[in-house]
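Removed: one protein chain of the complex. Kept in place: all other protein chains.
Entry: subunit A
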Amino acid sequence: MIETRPKPLVRTSDLSKHYPVGRSPFQRRIVHAVEQISLDIFPGETLGIVGESGCGKSTLGRCLVRLTEITSGSLEFEGRDITKASQRQLRPIRRQMQMVFQDPAASLNPRRRVGDLLADPFRVHEKLSRSEMADRVEDLLVRVELLPEHAQRFPHEFSGGQRQRIGIARALALRPRLIVADEPVSALDVSIQAQIINLLADLRDEFNLTYVFIAHDLSVVRQFSSRVAVMYMGSIVETGPVDAVFSAPRHHYTIALRSAVPVPDVDNRPAQRIILKGDLPSPLDPPSGCRFHTRCVAATSMCRHERPVLSLVDKNHFVACHHPRAG
């Protein structure tokens, strides 16, 4: 695909992450949490990553901001290879890439005041006077729709939604270019979820943010993302513009996933529901060939032997399947 596009903000090539499991060296086995993922993330876009638990979406997110070491492949940020960059080399880049976690309570130190927590990024990266720092903290709190006096409170004094706002404020503090949000709304009640999604969308427009939005909830990803990547057992099986992937999915896993989502609507029910048989195979012993062939309706012997690669089926729409559904 040759097209003049802006330079990607993040580029991964064959990025893999393996974890050894088992106690003794003789029992040691390897879990391929993320397998050979090649992705370009462009400035200003929101890439949604969906998949079920254990598909490697969170591990991929952590790799993208180098929160975990990368086993093989490469990672570039703003054109610089940072696959093996040391913590010290990473430091100036860190302020450009931030993360928002699922459980804000776990990412906020319960013994420190919110004002202190929010001042941390400035202490590490910028030399500011006390009053400048207080001003910046106040701005942040107001920007995420909290009150300046909240700086004096401790995390436990806030509700779940408010804590997530604090987590977002902290990620926002240094005006990063990239925010990786790992299930930022899945622990919240629906009414609060909508508030946080709206807030993240406003911030995107205001600060020109690029998001990687990791979630298991397809409707949330559809609402918030411009492009989506569907993962299954460590690999991307389908990726493309949100509308294309959701309204005309081509990979049989995406089709099943899409049809499994219960919709709060009694009139527009999906025509037929595809119920996947069986469970996710063990990642310690992944199936040969296409990882999905054990549960796929269209599997043939070719799928058992040959691993499909992502290939273009439509404009910017890629599918890793030997027998994709006709578009």
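Just so we're on the same page, contacts are C-beta pairs under 8 Å (C-beta built on N, C-alpha and C of every residue); 3 or more make two chains touch, one makes a residue touch a chain; residues count from 1.
Keep this in mind: contacts and distances are computed from a predicted model.
Think of the chain that is not pictured: of "XdhC/CoxI family protein", "FtsX-like permease family protein", "ABC transporter ATP-binding protein" or "YbdD/YjiX family protein", UniProt labels it "ABC transporter ATP-binding protein".
Touch with the chain that is not drawn comes from one residue among A:Phe101, A:Phe246 or A:Phe318, which is A:Phe246.
Here one chain is not drawn; of A:Gln89, A:Asn198 or A:Thr300, the residue touching it is A:Asn198.
Checked against the hidden chain, the listed residues A:Ala85, A:Ala248, A:Leu280 or A:Ala298 yield one contact partner: A:Leu280.
One of A:Val144, A:Leu257, A:Cys296 or A:Leu310 touches the chain omitted from the figure, and that residue is A:Leu257. Residues 52-53, 159, 161-162, 189-195, 197-198, 201, 216, 218-220, 222-224, 246, 256-257, 259-268, 273, 275-276, 278-280 are the ones on subunit A that touch the missing chain.
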